[in-house]
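What you see is the complex with one protein chain gone and the rest in place.
The block that comes next holds chain A.
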């Protein structure tokens, strides 16, 4: 086993920023807006670095797909403890239409190329909330998947994963190589402190294009229109039960 872990990180609009739809309804305003690493990706990086510190794996490689600014996100991962980075360049219109299917094809190609033992991703990105990339990548690679992981432990060449599911917690044991997706309670990510950011400037970030990996990133989906959610109408307070029944009858509900 190569002892190498690939961690996917995504640059998303910061969760505290108020989103604004572009005046032409083609998408959301991103120019100059504060971006940061997807919170679930931070947890994924932290898990990978913890595994390295416990000596289960040897190298952590941070990967991100996007324009030039994606390198900042990779630098943050490097400052948290990743050893090197890979920036898959996707810009302009291609980036606007980049979705989980294309990203999973890219990750699958890289996982094979880098001979990765593990691929750790965040469970979903907070901008599209797709929750698909991890699962699709596992399917493309025909690898087992441990999704919504809240606890991960390596036991020999198998991995024990405790998953958060609707009914509670599910514990599974899967073979390596595998894909894991990180859920909220997996760990508390460390801060990227300034000395580590300075050291991270010396770590390498390789640049590749999707074409170099043999991946076609044309989208099968076309975004027709983006709108704000409808304004929630104010509620009406009623004084008595009779009023309530009358209002319900009025609105045609009963």
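One rule holds in what follows: a residue touches a chain if its C-beta (ideal position, glycine included) is under 8 Å from a C-beta of that chain, and two chains touch if they have at least 3 such contacts; residues count from 1.
Throughout what follows, contacts and distances are computed from a predicted model.
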item	value
Hidden chain of the complex, named as in its UniProt record, picked from "BHLH domain-containing protein", "Electron transfer flavoprotein-ubiquinone oxidoreductase", "AP complex subunit sigma" or "DNA primase"	"Electron transfer flavoprotein-ubiquinone oxidoreductase"
Full-complex contact with the absent chain, from A:2, A:91 or A:193	A:193
Residue numbers in chain A that touch the chain omitted from display	14-18, 20, 23, 31-34, 36, 188-191, 193-195, 197-198
